[in-house]
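Please see the structure below; I have some questions.
Note that this complex is displayed minus one protein chain, with the remaining chains in position.
First chain written, first letter: the chains are A and B, and each begins at residue 1.
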Amino acid sequence: MQKLLVSPSPHIHTDVTTRRLMLDVVIALLPATLVSIVFYGWSELLVLAVSILSCVGLEWVITKYLLKRDCTIGDMSAVVTGLLLALNLPSITPWWVVFIGAVVAIGVAKLSFGGLGQNLFNPAIVARVFLLISFPAIMTTWPEINAAEAWRGFDAETGATLLGEGVDVTKITIGDALFSAGSAGEISVLALLLGFVYLLVRRVIKPWITLSIWGTVLVFAGILYLVDPSVYMSPVVALLSGGIMLGSIFMATDYVTSPMTTRGGIIFGVGIGLLTIIIRCWGSYPEGVSFAILLMNACVPLINKFCPSKKFGRA
Amino acid sequence: MSSTILWTILVLFALGVVLAVMLYLLASKFKVEEDPRIDEVEKVMPGANCGGCGFAGCRAFAQSCVEAGNLDNNFCPVGGNDTMKQVAAVLGLEVKEKAPQVAVVRCNGTCENRPRTSTYDGIASCRVQSMLYTGETGCRYGCLGCGDCVNACSFGALSMDPSTGLPVVDESKCTACGACTKACPKAVIELRNKGPKGMRVYVSCVNKDKGAVARKACAAACIGCGLCVKTCTKGAITMENNLAYIDYEKCKLCRECEAVCSTGAIAGVNFPKALDKDAIKARIKERQAKAAEAAKAAAEAAKAAAAEKPETKEA
Partner (left out) sequence: MKKLTFRIGGIHPADSKISASCQIETLPLPEKMYVSMAQHLGAPATPIVAVGDKVKAGQVIAEPSGFISAYVHSPASGTVTAIAPRADIAGNMMTHVEITVEGDEWMEGIDLSNTLVTEIPSDKAFILDRIKMNGVVGLGGATFPTHVKLAPPPGKKAECVILNGAECEPYLTSDTRIMIERSSEIVVGAAIISVALDGCPVVIGIEENKPEAIQAMTQAVETLRKTVPACACIKVETLKKKYPQGGEKQLIDAVMRRQVKSGALPIDAGAVVQNVATALAVYEAVQKNKPLVTNVLTVTGECQKEQHNYLFRIGMPLSFVAQQAGGVPEQAAKIISGGPMMGKAIANLEAATVKGSSSLLYLTEEQTKRPAATACIRCGRCVDACPMGLEPNLLFKLAKAGEMEQLEANSVHDCIECGCCLYGCPAGVPLLDLIRPAKGDVIRIIRSRK
């Protein structure tokens, strides 16, 4: 007989690990990724490859040579960040811009805070917002959706996005919103919803944050629409267009940067929904999901403090 | 343009004045009267806030020194006699000198001496392990090897030796604050006088089991044979619960106990020469032979005296 193991209870452990959770997020993002590759072609593949490889590579280099501690690329979180970053960029983004994004995401937003679990802001969103402010032209030029053209080469004709400058938002139909040009991951709402269902089935996330964002957007945009339908877009279009789907399903639900309790999560989601519509309608940027999530990320410690879990026997 | 600048300067200036006045008033209203000597004493303290003196930090210690009016119960183990002299000078008090001390690990249960009988698989904490069971080896008393003492040390004086599984004290860094002695759930670490040039002899074992049991668990255990007690001419060694203890105040560093110890549980450190067991044993033998002779002589003398007694009675 071997030497007996002795440890405090419990003696069994779930087989759900950080790596498996991250892998599930990657799988959930696959439909959206595939759609983006099909419609944006080579250029999108390049963005994806640069983003993922540089995120993982940077995490490896920084943890090993700069921080001199155990390398953490095994937990797959850098892959998720890279994938999300790529899906948040237009497919024609030059590779060096993508690389800068990766440096900001992994180097600044993640590892300078202490790595996975310590970062206050979602790394992919920090990178996206950084790029949006630094390279506004590149970040708001989206190619036309054209599967046939996309595979000819790296140049693509630029097309209009739904929420671009000078677009009459009241003319957008639900059909447009379900399938439209934009950042790579935002093309197909259905692909994103498929990912959402997968995450729920695998119990990777709970639906409350996402649903509360949707609800708030619907209600708030609905009120505005009732007030003046000639200026504001219909609530359903507001929900389906732009980055709300990608943001609410994959970015706002990031474990590290969202509240711990369900109650906190609902407050967090309502805040994101409100801020998104406020920025869209009255801000200087056409889209506000990233800013909304970042602002609410900053509120998470406060939300955690004021929304503790419901304790047993302390009603 | 110029008026804008002027207004800005004026407003900021006015704001500055108002706030300054408010700060002054508040500061004078909520001023806390404190003995200025506390600050002075604090200045000469080491400033490590280690708690070795029994107070929360250096300031609390300084306050206690000032308030007590004498230094009988206050001693800073980190700064030692030098610091205490300075404190005494500041306060105009007298201080008794204390012999410098050092933390001593009283366990020699290395991997070879003390075979492992089970494997601990919980968090690396001696405290948690000791709450759970008696440890990975057959010895219920010895070092558990999780390094709680290392974590407790604020001076970096302790480290785990991976080859032995025991902590090692760096005497040059140890300040005898006693944090490790409190952190050790098995009370393996003791503060002992450093001794001249660091030379000291101590029992490197805390096992109170009967000899056979202790020996079975660890080859270097004190088996309570009592040879050292018999050998010591200074009465420095006591035996309690099958465990020898050397009083460092009485020990004269003759190393005889170390030479006669059959398991090597008694350790002498920092001696310039290696222990010459045979020479010391010969010395002891000689002395014992002499003592036996003397005893014999004394006995004869006593006999003679007894024989003489009747005569004295008669007289």
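Quick note on the criterion: a contact is a pair of C-beta atoms (placed from the backbone, for glycine too) under 8 Å apart; a residue touches a chain by one contact, two chains touch by 3 or more.
Here the structure is a predicted model, which is why all the values come from computation and not from measurement.
K.L.:
Could you tell which one of A:67, A:103 or A:260 touches the chain left off the display?
P.N.:
The missing chain is touched by A:260.
K.L.:
Would you mind spotting which of B:90, B:111 or B:132 touches the chain that isn't drawn?
P.N.:
That would be B:132, which touches the missing chain.
K.L.:
Using the touch definition from the top, which of B:57, B:100, B:122 or B:264 touches the missing chain?
P.N.:
Looking across B:57, B:100, B:122 or B:264, the contact with the absent chain belongs to B:122.
K.L.:
So one chain is hidden, and I want to know which residue out of A:115, A:143 or A:288 touches that hidden chain in the complete assembly.
P.N.:
A:115
K.L.:
Go through chain A and note every residue touching the omitted chain.
P.N.:
Interface with the chain not displayed, on the chain A side: 1-2, 4-14, 16-18, 20-21, 72, 75, 77, 115-118, 206, 255-256, 260-261, 308-315.
K.L.:
Under the stated touch rule, tell me which residues of chain B contact the chain that is not displayed.
P.N.:
Answer for chain B: residues 117-118, 121-123, 125, 127-128, 131-135, 140 touch the chain left out.
In this text, only the chains that are shown with their structure count from here on.
K.L.:
For a test of understanding, state which residues of chain A touch chain B in their complex under the given definition.
P.N.:
3-8
K.L.:
Using the touch definition from the top, list the residues of chain B that touch chain A in their complex.
P.N.:
Against chain A, chain B makes touches at 116-123, 128, 131-133, 136.
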